[in-house]
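Read the structure below first, then the notes.
Complex shown without one protein chain; remaining protein chains in place.
The chains carry the letters A, B and C, assigned in the order they are written, with residues numbered from 1 in each.
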Amino acid sequence: MLEKDFGEVVVRVAGSAGDGVASFGDTLSKLASRMGLGLCAYNSYQSVIRGGFVWLQMKISNDKVYTHGDNPNILVPLNQSEYYRHKDSVLPGGFIVYNSDKVKVDQERSDVNYVSLSLRELSPQHSKQAIMQNILLLGAVVKIVGLDSELLKDVIRKSFGKKNEEVVNANIEVMEAGYNNTGISYDFGIKRQDKKYYVITGNYAIAAGAAIGGCKFYAAYPMTPATSILHWFASNGAKYGIVVKQFEDEIAVVNAAIGAGFVGTRAMCATSGGGFSLMTEAIGSAAMTETPVVIVNSMRGGPSTGLPTKTEQGDLFQALGASQGDYPKAIIAPKDPVSAFYMSAEALNIAEKYQIPVILLVDFLLSNGYYGIPFEEIDPSKIKIERGEIVTTLNGEKYLRYKDTPTGVSPRVLPGTSGVCYVAATDEHDEDGVLISDVYTDEKKRKKMMEKRMRKMEYIVKDFGLPVVEGDDNPDITFVGWGSTYGVIKETSNILRKKGIKVNHVHVEYVYPVKKEIAEILSKYKNVVIVENNYTSQYSKLLRMETGYSIEKKILKYDGEPFTPLYLFEESKKYL
Amino acid sequence: MLEKDFGEVVVRVAGSAGDGVASFGDTLSKLASRMGLGLCAYNSYQSVIRGGFVWLQMKISNDKVYTHGDNPNILVPLNQSEYYRHKDSVLPGGFIVYNSDKVKVDQERSDVNYVSLSLRELSPQHSKQAIMQNILLLGAVVKIVGLDSELLKDVIRKSFGKKNEEVVNANIEVMEAGYNNTGISYDFGIKRQDKKYYVITGNYAIAAGAAIGGCKFYAAYPMTPATSILHWFASNGAKYGIVVKQFEDEIAVVNAAIGAGFVGTRAMCATSGGGFSLMTEAIGSAAMTETPVVIVNSMRGGPSTGLPTKTEQGDLFQALGASQGDYPKAIIAPKDPVSAFYMSAEALNIAEKYQIPVILLVDFLLSNGYYGIPFEEIDPSKIKIERGEIVTTLNGEKYLRYKDTPTGVSPRVLPGTSGVCYVAATDEHDEDGVLISDVYTDEKKRKKMMEKRMRKMEYIVKDFGLPVVEGDDNPDITFVGWGSTYGVIKETSNILRKKGIKVNHVHVEYVYPVKKEIAEILSKYKNVVIVENNYTSQYSKLLRMETGYSIEKKILKYDGEPFTPLYLFEESKKYL
Amino acid sequence: MQAVDIKNFQVNLNPTWCPGCGDYGLLRGLQIALSKLSLDPSQVVIVSGIGCSSNLPHFIKSYGYHSLHGRALPTAEGMKMANPNLTVIAAGGDGDGYGIGVGHLIHACKRNIDITYLVMNNQIYGLTTGQTSPTSDFGSKTKSTPEGNYEYSFSPIFLAISAGATFVARTFSGELEHMSEIIVKAIQHKGFALIDDISPCVTYNKKNTYQWYKERIYKLEDVGHNPYDLSQAIQRSTEWEDKIPIGVFYINQDKLPYDQLDPVIRQGGIFSKPLELTDDQKKEILYSFL
Partner (left out) sequence: MQAVDIKNFQVNLNPTWCPGCGDYGLLRGLQIALSKLSLDPSQVVIVSGIGCSSNLPHFIKSYGYHSLHGRALPTAEGMKMANPNLTVIAAGGDGDGYGIGVGHLIHACKRNIDITYLVMNNQIYGLTTGQTSPTSDFGSKTKSTPEGNYEYSFSPIFLAISAGATFVARTFSGELEHMSEIIVKAIQHKGFALIDDISPCVTYNKKNTYQWYKERIYKLEDVGHNPYDLSQAIQRSTEWEDKIPIGVFYINQDKLPYDQLDPVIRQGGIFSKPLELTDDQKKEILYSFL
């Protein structure tokens, strides 16, 4: 018996970089979503271009899926070493599907089914193209799970396009060889559903949300795991009138984005921790000149170059401590691709409304994971562009760029507006923009300007939403998470519930400034456990520092890989 | 009657940049210290080279002095506008000493004494050299206070050196004209003392401490308020075999220091917040490659370019959040120049012993203030160079650069040592230095290496000293401070004591990792007030986040100028 | 040229520079040039870094952005890309532009973006009270090199040409008419223009004084220099100690500026377009994820 829920299946494909692990996943995800199935995939790859140990795991289900699951029902090892590395992970009753030209099976397990296919035998004319084994084995998987092979042909046709008829035919041929020569199948309960899904990564959701949210300037310097945002904009920007530019480094990136923001454009840029380090000086400067800018930081395993292709939530304090001095900023961390879509646009709104830098904090897992998102959950009409106060005509009154107002926000006049001129400076300045650092630092003026800027924080925090609170009343355990751990906490909660445990889940997306209500909410529960993908439990530190509320129970992971439901389930036992 | 303690006097000289305010202070400080008097001076200058409103204030006393005091007994306005700006600050019974060629006295106060001298009349041959008014007025001040004019001649001779006999004579002449034509004096109770003082700024103390502490590589890019450390090393380095280099930017600076540290030199660099931002990426990298490096951050008014020549303690969170990910580091903040001297050397020891980046956090006030330090408080023999474990010969066993040890510290072999070769990488690596990020990120190895590095923190915190605790039993009020506020809290405490209030003072110098004992110490007191020169009370946040201990009562200042005793006294009333 | 009144570019604030500072010259030369060009101050943005020289935007009427040390160029590039209708001028010191910011300079030259960059070169770090800069002469005694500078200086002119700048000139703060003419040409030039302005620091650079420069300076136009000839330009660019040429070293009109190559910027930039996409565009984006 498979230890899995009926109606879902977990497939793992493992190989080396260059073996086509990602495209195997890509094709499978397209097939699944076109069958109306939910899915979630995680690609555990390495920081080399060829070689290295790579595996991709996808959970496919009749319903929406939140994580890539734990141990697989089906393993597809693309070479010998990956066979050894992963064979023990397969659940009892599961399948190991392999190309016998490349993988020799030994140390056989008696509790799994071996499905052996030979590319050389089944499709001699294509056996020279190593990559063809993937489609062969995919055909077998489709057969085992009972997915729709006709639809798969369609997907293949779409992928390779009309121009490559020969390639399309070859792929279909080999796929069918795999499909037809697999004599075994299993009823996972997977059935075509009448649902529509987008298949999207967190990064694409950010890009799409920003584009729809009015981003018109995107600057970047490539850095994993943020790079695919650049790729999206580079391929799509021109269509939507978005200037897209790769600069010489992250310092140029963020300063250019600030320049673009200063002249009145909605500007965004993205990087990971190392590049973010280089951006910090300018982030503080945007707060000082009160220029809107959005910086996406997609976190990876740290410190330093660290684990470039692994996940971690270790950069919260970096975001918090970015640049010298006290200044207003916002840090938000979407919990999944749907949130990423909306919050990316919201970040642009917050930035313009409050004229501050906004940091959108995501991580490798969310950025590069593939998620099936039900159609109705992404509604572009919900995105409203809010620019804050922009003055275009002045009725003779003297314009003060940094007017001291009750909210701390001073209406903007954009450069190019005639009849007005001002200078925005990173030095301390008075309401009119004139420096107070050079001739005489009037202490009262300085105090006023500092308070004006910091006052924004009171209003931002009011705009912020409360955390997501889900689950049972009178919970035996309360999980607290932030960012990408939402899915795994949700699935783990369900596992626990099946064991009769009452669980609730408080998930924070609006990270900084901290809403004091979070502490109030948590203090109602008796057994609060924080779940973080880092070593020092950065969020619980932030919460304690801002509210005094302590979370003493912690489940932390910092080995590069994301949490999985069973892992979290096991870890949570110590608090039950 | 002067509201000052007997045995001390406060002199303020005010002018524009270029008027020679600093050299007036310099000469006076030399005279005072040679008379065995204590002193402390603060130079409130602006971020322009000429013009701007500059004032320097010095407190001189029969005893050691901790701050530059509040309102002056004697004001020396060097021009008309500064006369107006400062005249009301003079204490009743005090003196305004001016050159009547440049300053016209009106809006006269009846409670102060006006001492008018004319350079043109008294020394017509030097009246073209505007700068000569300073020595004239200094002569007058010396007369009023009853300082030793013969000694002052000596100081003048030393300052200008033998080569400039003409200049020396001119200065002595004019000084005597001022001295002899001042018909008034006052018994401040200042008397020659049988004490020896160094006159030193915080920055010079850092430089001297580092040089004596074995620093052999100093790199920098100029940035106020850290620049004078570079100037000290540039003038003195070669004598002591120290390589001193100004690089093209702060990124080069810190990476070069790391490179120097890697090959086995003790390396230091210094900057302020903006430059520190640029250094953060490399700071994390030093932790990852386990390379010792010391970074001095002298804080100034922020955010961004902010107030380049003003003081603030606003960069604590920047230091804390420097670079991505979790990694070991130490942050220490000397309380005065004596501490700066020892802690600068200690920073080099910590860095080498634990193979980590160490951040020495000071601020404008401490960096550039002049302090008279009693001779016996600075004892170079107390500085011991501790390098941690360095292996020079291997007995055939395989050397593991990143050996997992109980303390997390792995003995170093320095490049150039024959028979060994290894690679230090900013990517995650195993004990032997081989990357684990590229081919296969073994989760167990990663976890082990992360824990190895972070384990150092447990030992560092044990090495750290407890905070300074001074004052009365059963205090009515307990002040908590860190860094440069030590002096002002000490003086304020004495003012309060004179009013019959029991005060104690807990001062933190070892900032991070946080010693939990600090919370225990504080929780014994009933009325705890934190004093910080920043907006958000960064230290109390850090303390709460690390220990859960909350300080609710705060006295914060963020207007660019440092606390003064009376200011702090007034502010503390709300908690009494 | 039909000039507007120079008053259009004057503000009610005295520069904070030392009396005699060369930066007064550049300020004046720039004001003359902008008035010669009859520009509307509200269509001009001047972006600077940090340094004495970088305080310039405060002393001239136009929009201004006083950015970070070394970061004037990328900030200016973002502005130009977002709103190419603006006349974008970057300004700063030699430390700012050739020291910490030289990477951006190289790439701005390479990118050939239509910005005029004015470097007030005083061969010293002024605002930080006198340390070595990348253009400090070999052997110069400064606060950071009290025994003399052990680095050879480079020629920013040579460097900019090698990186691909299409208009490279030198001016002198003691020659305003000459300077303003060159600034006019630089602003009119379509592409990246570097002007290395010799702007003496009277307070901290006691070697390279007005006098020192005056003894050495000559005009390229007086010696029949052809700015369209790369090898002539390079040869002149390395002249220093004995003779110092001012004028236009190099012009290259073969390369299009970045802002005319990029398909979005070319269309007048994004500034004038509505931020919101059409419903069809939104759908297209989402459907690409099906």
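Keep in mind that, in the parts below, contacts are C-beta pairs under 8 Å (C-beta built on N, C-alpha and C of every residue); 3 or more make two chains touch, one makes a residue touch a chain.
Quick caveat: nothing in here was measured; it's all calculated off a predicted structure.
Trainee: Kindly name the visible chains that come into contact with the excluded chain.
Mentor: A, B, C
Trainee: Which residue, B:161, B:380 or B:465, contacts the hidden chain when the whole complex is considered?
Mentor: B:380
Trainee: Of B:105, B:151 or B:420, which residue touches the hidden chain?
Mentor: B:420
Trainee: Taking the full complex into account, find the residue in B:130, B:400, B:439 or B:519 that is in contact with the omitted chain.
Mentor: B:439
Trainee: From the list B:115, B:282, B:295 or B:338, which touches the chain that is not on show?
Mentor: If we include the chain that is not displayed, B:282 is the one touching it.
Trainee: Would you write out the residues of subunit B that touch the absent chain, in ascending order?
Mentor: Residue positions of subunit B that touch the missing chain: 33, 196, 198-200, 204, 208, 211-212, 214, 216-217, 219, 236-245, 247-249, 251-253, 255-267, 281-282, 285, 289, 378, 380, 385, 387, 415-427, 434-435, 438-439.
Trainee: What residues on subunit A make contact with the chain left out of this view?
Mentor: 18, 47-52, 220-224, 227, 230-231, 234-235, 238, 246, 248-250, 274, 304-305
Trainee: Pick out the residues on subunit C that sit against the missing chain.
Mentor: Counting only subunit C, the missing chain is touched by 100-104, 106-107, 109-112, 134, 147, 150-155, 158-159, 161-164, 231, 234-235, 255, 258, 261-263.
Just so it is clear, only the chains that are shown with their structure count from here on.
Trainee: Whole-Å distance, subunit A centre to subunit B centre, using C-alpha means?
Mentor: The separation of the two C-alpha centroids amounts to 44 Å.
Trainee: Would you mind pulling out the distance in Å between where the CA atoms of subunit B average out and where those of subunit C do?
Mentor: 37
Trainee: Using the touch definition from the top, which residues of subunit A touch two or more other chains?
Mentor: Touching at least two other chains: 251, 281, 285, 289, 425-427, 438-439.
Trainee: Quick check on subunit C: which residues sit in contact with 2+ other chains?
Mentor: Within subunit C, the residues that touch at least two other chains are 16, 50, 66, 68.
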